[in-house]
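Yeah, one chain of the complex is gone here, protein chain that is, but the others are all in their spots.
Chain IDs A, B and C follow the sequence of writing; residue 1 opens each chain.
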Amino acid sequence: MRLGFVGLGRMGAGMASNLVKAGHEVTVYNRSPEKTRALVERGAHAARDVAGACGGDAVITMLADDNAVESVAFGEARLIASLRSNAVHLSMSTISVALSECLAAAHAKASQGYVAAPVFGRPDAAAAAKLFIVVAGAPEATDACMPIFQALGQKTFRFGHRPEAANLVKLSGNFLIAAAIESLGEAIALVSKAGIDKHEYIEMLTSTLFTAPVYKNYGGLIADRKFEPAGFAAPLGQKDIRLALAAAETLRVPLPLGSLLRDRFLALMAQGGDNLDWSAIAQLAAKDAGQA
Amino acid sequence: MRLGFVGLGRMGAGMASNLVKAGHEVTVYNRSPEKTRALVERGAHAARDVAGACGGDAVITMLADDNAVESVAFGEARLIASLRSNAVHLSMSTISVALSECLAAAHAKASQGYVAAPVFGRPDAAAAAKLFIVVAGAPEATDACMPIFQALGQKTFRFGHRPEAANLVKLSGNFLIAAAIESLGEAIALVSKAGIDKHEYIEMLTSTLFTAPVYKNYGGLIADRKFEPAGFAAPLGQKDIRLALAAAETLRVPLPLGSLLRDRFLALMAQGGDNLDWSAIAQLAAKDAGQA
Amino acid sequence: MRLGFVGLGRMGAGMASNLVKAGHEVTVYNRSPEKTRALVERGAHAARDVAGACGGDAVITMLADDNAVESVAFGEARLIASLRSNAVHLSMSTISVALSECLAAAHAKASQGYVAAPVFGRPDAAAAAKLFIVVAGAPEATDACMPIFQALGQKTFRFGHRPEAANLVKLSGNFLIAAAIESLGEAIALVSKAGIDKHEYIEMLTSTLFTAPVYKNYGGLIADRKFEPAGFAAPLGQKDIRLALAAAETLRVPLPLGSLLRDRFLALMAQGGDNLDWSAIAQLAAKDAGQA
Partner (left out) sequence: MRLGFVGLGRMGAGMASNLVKAGHEVTVYNRSPEKTRALVERGAHAARDVAGACGGDAVITMLADDNAVESVAFGEARLIASLRSNAVHLSMSTISVALSECLAAAHAKASQGYVAAPVFGRPDAAAAAKLFIVVAGAPEATDACMPIFQALGQKTFRFGHRPEAANLVKLSGNFLIAAAIESLGEAIALVSKAGIDKHEYIEMLTSTLFTAPVYKNYGGLIADRKFEPAGFAAPLGQKDIRLALAAAETLRVPLPLGSLLRDRFLALMAQGGDNLDWSAIAQLAAKDAGQA
């Protein structure tokens, strides 16, 4: 396929590289151009602007947040204006349900395809083509993107034809991870104030009932109080909980645990935690208990 | 070993049977005597009262709650009064930290051993000798119980010499399970109000980030709204959250997620949910959202 | 003073009328023109559009929400474009801190004054010139507005020169009222499930420690379960809590009680409460307890 790829951050760089490897013809664009070099060495073309990445069958965006996607799509970067008719915008960023609805409407008006396909996985999974991909969009456009997903991930899950469904699933997934972190934070604050060894406790949990990677990874970080360097920084976690709560507000779904997480992230950031991993919210439970 | 076993409920029956199978000489007692029959057929002795089960190396109690254990230990049943010096009371029930401390003191005064060893696992795991056992107590007494644990479980985790540590670990584990249920309840309420298929959603979660049994089992129950028959009834869940909060109160550890769970269980029971599985608290998130 | 007045809803009609009574020359505008009639009979002029109300010393806006104010100020209604230099926009609506900041910047750019002066009080207080007025803005512009406040309210409180401070004070005040409602809802759910008479209970509270009007008014409504007709409808309450939380998020101030209120309002509206008074959130505590 002839593909454009916009956004060569920690996730996007590995993904674009995997597309090149899989034999696709990939034109990349990044705001700070030095990141394109490595890709060009591997066989990608470099575009001078977003429009220059919009000439193929599909353009993929992998950007930090709603603002970045909005300015690429609607702003001066003119993605929508540059994409040819019937080509597909494949949005893989973690963005709001509301923005995804806007994008769907704008692309429909321009007779373009729009598919939302946010991913689960950290940069190492992106580099190893081991992402889990959550997809929703019109069947034809989605089918057309399947070779892309095969090059990027280990498994693809389709959630129907409304693109914003994929965004909601992704946000709810991050909510679930943050909820697991919060529960571990409280449990560890409790048992460790009683004198129980945190590492033995986590070892027990994750070799019995809580064998999932989420508990293993975050349980270890919390027991070690190792929140730097951030794998996923607190402000990104805060943003995703905010977006989950915003979607829930529109749908009129109270999320008391989501609200608790909201307050935890605000407290963490108010107390200087901007550069910490989002799992540092667990530390607040210890602090509340006079243990930090 | 010569063992007594008090409490042949859904968990205890399978456990006592496994002890017989393992070659121990087991004398069983249950308040309603008809439950002893099956055990006797397999080779156990039947005691007429609790005291009658206290003549061996150790007596195991596997009872419903603090009240039951208290009345067996301190009340007319006279376990403490009947146990011989240096014999061990192995308490495997899920009881409060405070009662465990009381028992430790009382047994010490009577020159008896006391080991706390609550378990993770449902009745089928008890019957299959696949329990996870969390143990704490004086090293000698604990060592003496190891053959018992080998007959009952797949893995044993030792948490030092203060028996109540094991009880706290067990309670915190149930808190973590309930927290996972609550998070699933909120996430499912959110995505399903947006029209996303609950079963496909759970299938995605549990084949990616949330592969642990807790998410698989409860995710399925919640998506199916299948809360009867109860595997673990709501009042038992409420009790364990109450005991976790009580221990946290003594230690001065705020548990905001624990508090949320407390309120969920009270709401569930206030609204007629006494016979439902504890995972039915997930249904309250849907109800709050006008979806039930 | 020569004044324009935009927005003749339940609050605005009484306020504009009081300005006429006080001898000001008032030009009124309302989207649905039939509401201007009564004002004209009392001596006001009617403007054909917002611009027509912008010719005097100041134009007052008293509108439902951010959207309404935005479209009047920045949209086709062209308030900012129509106001002459040095005239003042006196914004008395309950709007967000963020919009108030935008308005301040836009008016400054146009060399116009901007004063924020949201009010506490219901329509009857507006009609009786008994409002409490919370004001912030540049000293000169604010001083110029004092005769207006004297005509509208019983007392004016100044909060410095940054207009958005007044908006935040107003939003925090509505948060405090909603918090009092929630606390009454829980307390009444508790005592009435114990068989205590709700009305005697409220009578006791409001003649001892809780003599403030908030407790008297809402205590009575809650005890009577009289939530229709709405004095202040649930979606307006939800909006104000949302704006308070948004301001808090920007400032990084966790508000756990605010979060609880957010979830209550969403639950109320999800369950069909759009036309109820905002005090109907109190009913949710009873419902949770199986009492409704």
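For the reader, a short list of remarks on this structure follows.
One rule holds for everything that comes next: a residue touches a chain if its C-beta (ideal position, glycine included) is under 8 Å from a C-beta of that chain, and two chains touch if they have at least 3 such contacts.
If you're wondering where the values come from, they're calculated on a predicted model, not measured in any experiment.
Only one of C:M1, C:A22, C:A127 or C:V253 touches the absent chain when the whole complex is considered: C:V253.
Within the set C:V134, C:A234 or C:A270, the residue that contacts the chain not displayed is C:V134. In the complete assembly, the contact with the undisplayed chain comes from C:L176, out of C:V40, C:A81, C:M146 or C:L176.
Contact between chain C and the absent chain runs through residues 97, 120, 132, 134, 155, 157, 159-160, 162, 165, 168-169, 172-173, 175-177, 179-180, 182-184, 186-187, 189-191, 193-197, 200-201, 203-205, 207-215, 244, 247-248, 251-258, 260, 285, 288-290. Residue-level contact of chain B with the missing chain is found at 242, 248-249, 252-256, 259-260, 262-264, 266-267, 269-270.
The omitted chain makes contact with chain A at the following residues, 256, 263, 266-267, 270-272, 288-291.
As a convention for this text, only the chains that are shown with their structure count from here on.
The most centrally placed chain, judged by C-alpha centroids, is A. Residues touching across the chain A and chain B pair largely coincide in numbering: over half of the numbers involved belong to both copies.
If you average the Cα atoms of chain A and of chain B, the two centres end up 38 Å apart.
The geometric centre of chain B is 53 Å away from that of chain C, both derived from CA atoms. Among the residues of chain C, those in touch with two or more other chains are 256, 263, 266-267, 270.
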